[in-house]
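With one protein chain held back, the other chains of the complex are shown just where they sit.
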Amino acid sequence: MQKFDRIKFRSNMSSAARQISVSLMAVVVALIISMLVIAAMGVDPMKAMSKMLSGALGSKNAIAETLVKMTPLLFTGMSYALANRCGLTNIGMEGQLYVGALTATIAGVYIPGLPMIVHLPLTMLAGFLGGAIWGGIVGVLKVRFGANEIITTVMLNTVATNLVQYMVNGPITEPPGDDAQSSPLLDSASLPIILKGTRAHLGILIALLFVVLFYLFLWKSKKGYEIRVSGQNPNAAIYSGINTGRNIILVMLIAGGLSGLAGATEVMGVQGRLFPSVSPGYGFDGIAVSLIGANTAPGIVAGAFLFGILRAGGNSMQRATGVPVAIISVIQAVVILMVVATGFLREGGFKRKKAAKRQNVQEGGVSQ
Amino acid sequence: MSMILEMKHITKQFPGVLANSDVDLSVAKGEVHTLLGENGAGKSTLMNILCGLYHPTSGEIWLEGKQVRFSSAKDAMAHGIGMVHQHFMLIPTLTVVENCLIGAESKSPLKLDLDGAAKQLSALAKEYNMDLDPMAKVEDLSVGACQRAEIIKALFRGAKILILDEPTAVLTPQETEELFHMVRKLTGSGYTVIFISHKLNEVKEISDRITVLRSGRSVQTVANDESITVNELARLMVGRDVDMTVTRHETDQSKAMLTVSHLTLGTPSGSRLLNDISFEVHKGEIFGIAGVDGNGQSELVECLTGLRKATAGTAVYKDLDLARSSTREIMKKGVSHVPQDRQKSGLVLSMNLSENLILQDYYQPEFGKGMMLDWKYINEYSDRLLKDFQVKAPSRYELAQNLSGGNQQKVIIAREISRQPGLLIAMHPTRGVDVGAIEYIHRRIMQERDEGRAVLLVSTELDEVMKLSDRVAVMYEGEIMGIVDPKKVTVEEMGLMMGGQRRDDAPAAVG
Partner (left out) sequence: MNAIDILGGLLTSDLRMATPILLSALGLLIMNRSGLINIGCEGIMLISTFIAVAGTYYTHNVWLGMLCAMAVAGLLGAFFAFLTVSLRANQIVVGVALNTLGTGISTVLNRMLFGMDFISVKEYAFAKISIPGLQDIPVIGQALFAQMPVVYIAFLLVPVVSYFLFRTPIGLDLRSVGENPRAADTLGIDVYKMRYGAAIVGCMLMGMGGAFLSTGLLNSFQESMTANRGFIALAAVIFGKYKPTGVMLATMLFALGLAVANLLPSIGSTIPYNIVTMIPYLLTIVALAGFVGKVTPPAAAGKPYKKG
């Protein structure tokens, strides 16, 4: 068995190494393409990139901004990854984020008189529950009625943004109702700043804590094992007596809740109140984050860091070079496209399959 | 003999796999030529090359003396080659005639001529005594009718050489006879038929000549006359003398472990997938269930393993009515289940062997306290099983998908048997695996019996059921036609039961 262990070590390494190298390659190619686009706009791409990097990492303040942007991305990245591990395509993170932001706002504005030690977690919980409901609806619709989650999440995204617009213009608008925004959250429901003089708030630490929980849950717990089996082969899950329907609903509840936390930390730590455009697309960015990270915990941190840099550095790039910050969306899109376009390299361990099939042939069976 | 088709030195290299290596095949006009070989011998690859779906790495194809090169399936079809695939290539939501017109040349690109085509199809069907309504939707057709639709489709598209890939797998012996009748009629009127099979008796019956493939190579082509016996064919196919006998020990079979009585599974439309099934499986006994695929065997196993709930009747095992219990309850009670399709439900192909080996019991305290898994223990456990069950794999970290069919099946057998079940339910345990693995799996199942477990063996391979079982029930359209002692029954009698003839002198269901 000792010999086998060595082989296992190598094959595991090569698998992880391949994942990382393919992701890195996709990101590098995407950046090159984006620089070509910037060059086509008549701007020196090296200058634009260096402005972006200095805007994201060049100072204490810049790093804090990157951490601020990373926070919701970690949550939405985990949200997509968790659902994906269960075989679901959750593209409803944006909507879940909006509803989470809404419920957190309601809890943060309208429950006065609580000490922070109670109010803060309560507001977070409200955000989690809001997102969980929005995700849970998708799970129930799928399990009970067989409604495809891709379409229902798309539809619920738009419903959620409309719901938030309606709420900030009506029921929870800040008196007297001149602006489309809620009242500010109470201090007891606002996330404290962790780096003095910056916007970096406690949310990033909470998000990283959740990444650890995410890892433990999926790979070390029995429920996580069930979920991965359900995602990789639902028939095998049913065959072994796993209640796949209940797991789908559970996963959509948690995934929705994670996205809800993205919304909650945004209003509690950054924006201080609910605006109709609480997210510039963090929900959709979560897909990219999770894709780059291959649905793994460290990968999600890396992916969120990358997109945090883009989001944080984009503004300084615009200020310094005039390249519109919308270019960030283009870069993100290209990154996503590169990652999926190279997907066949990622899983296509041609060599591994070859070895296995050769074994087949030796045993007198040719796989067809 | 004039050869209508010659395939010379065909080699097909897939990434990492040599599926065909220097294969020769010569088919005479008007003959039934059989390609005989084990699962994975390269038959399907060769035929997919012939019908233009694959391109050979090297080698030549000659049709009526002229060398041809097929760039696509359309090309092969234009040269008169038609294939009836083992898994039907029909679209259920379309009608038969629409299915026949897919991809066909048409007179006008703007008008789909359904009526004209339907007339042609009816004429063809009539000519070969086939019962088929061209306007019927495929989803409403029986399996036999689907096969007829496939044959008609090939003829309609101008096939002169008809390839039938394992056509009898879904048919009763009697339906097989009808098919053979049709095949003879086709060859009589000038068609050539290439017949793919691994069932020796059928091959012996229908073929004019036989080409044997083994491990991707053509071994030999023989004329099917008195000089060749079924045993010789078997030896050619497997490459060595096959000793498929198993030794069985005397066991105490007095105690019934599973008592199925009047088990019935109805559908909302009122038809019955299982009708009044009763039998007992005893300790130390292998109880076999034979029958053509699709006669309720899957449903029976599903009802016994909690995957479906029976609508009436009971199946009692250790005070638990399996017909009303959940899968988890049943498995906890000591039932093991080797599922009919290892890749579809038996394994998680993209997970490693450790993860696959705990699939049935991961929630037990043995594999981790509370909510968490104990990977250290699981890994030791996996190593032990892989060694005990002779699974050929580099390590427990290998993904299940990288194993050969035989080793994949061994992983499942290891998982299910190591649970030390009181009742082992095994469905098609050796389907699509190589001969070495078949021998091993048969031995293991027999060992379980000898150690006093009750085994329910469901298989469509008649030889397998007859050889292993102590008693055999034959299922037809959801009912048991009879329960017999395999040592006291002829293949013909079995065939009749498989075709729906009830055996009146069958021993009592309970006994």
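Labels for the chains are A and B, by order of writing; each one numbers its residues from 1.
Just so it is clear, a residue touches a chain if its C-beta (ideal position, glycine included) is under 8 Å from a C-beta of that chain, and two chains touch if they have at least 3 such contacts.
None of the values given here were measured: they were computed from a predicted structure.
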Selected residue (touches chain absent from view) among B:18, B:101 or B:424: B:101
Among B:66, B:111, B:376 or B:487, the residue in touch with the chain that has been omitted: B:111
Contact residue for the chain not shown (choose from B:74, B:308, B:333 or B:431): B:74
Contact footprint on chain B, counting only the chain that is left out: 48, 51-54, 72-77, 83, 85, 89-94, 98, 101-104, 106, 109-112, 157
Chain A, residues in touch with the chain not shown (by the definition above): 37, 41, 89, 91, 141, 144-148, 150-152, 154-159, 162-163, 165-166, 169-170, 281, 284, 287-288, 291, 323-324, 326-334, 336-337, 340-341, 343-344
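Here is the rule we go by: only the chains that are shown with their structure count from here on.
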Inter-chain centre distance, chain A versus chain B - centres from mean C-alpha coordinates, in Å: 44
Residue numbers on chain B that touch chain A, as the complex places them: 14-19, 38-42, 44-45, 214-216, 239, 305-307, 326-331, 337, 339, 344-351, 355, 358-360, 362-363, 368, 371-373, 375, 383, 387, 392, 394-398, 401-406, 433-437
Footprint of chain B on chain A - complex, ascending: 1, 4-5, 7-8, 11-12, 220-223, 225-226, 228-229, 232-233, 235-236, 238-241, 350, 352-361, 363-368
